[in-house]
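First the structure, which I've put down as structure tokens, then a few questions once you've had a look.
A single protein chain has been omitted; all remaining protein chains appear in their positions.
Moving on to subunit A:
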Amino acid sequence: MSIFHAMNTSGSGLTAQRLRMDTISSNIANVDTTRATVNADGEYEPYRRKMTVFSPKDTNSFSSILQKNIHNTQTSGNGVKVSRIIEDETEPFKQVYNPNHPDANADGYVEMPNVDPLKEMVDMMSATRSYEANVTSLNASKTMLMKALEIGK
């Protein structure tokens, strides 16, 4: 715990949102990728949409549990981290009729990635806004510290 605790917490939020933005960019860039992986049968599989999973940082460490029990209070937390990047298995691949495509099957259908550009745009706006919110809270922390220096002036 230092005077920069709030700033470090906001910084972890910025890092997490940036990583989220990275996965969204990857999803948008791979919206037409049909050859992302090769499955067990030796056939190409399209790109699967990636998602980030956030979790609070270091809530289960020994020191945080000890502190919590000694002071009998909740700690203010150490920020956020991206615990996993998972692939979206819930949404099926989109079937598009395009017999000329090199990856078309016998019926002329191509499996396209399960990326929905609309959903990605909404996620992107959400990530941008969250990033801005973290920057705002960081600036507020700095303003508080600078105000503290004005005590007694």
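By definition in this document, contacts are C-beta pairs under 8 Å (C-beta built on N, C-alpha and C of every residue); 3 or more make two chains touch, one makes a residue touch a chain; residues count from 1.
FYI, contacts and distances are computed from a predicted model.
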Missing chain's UniProt protein name, "Energy-coupling factor transport system permease protein", "Monosaccharide ABC transporter membrane protein, CUT2 family", "Flagellar hook-basal body complex protein FliE" or "Ion-translocating oxidoreductase complex subunit E"? "Flagellar hook-basal body complex protein FliE"
Which listed residue (A:70, A:118 or A:149) would be found touching the missing chain in the intact complex? A:149
With the missing chain put back, which residues of subunit A would touch it? List them for me. 3-4, 7-8, 10-11, 14-15, 18, 135, 138, 142, 145-146, 149
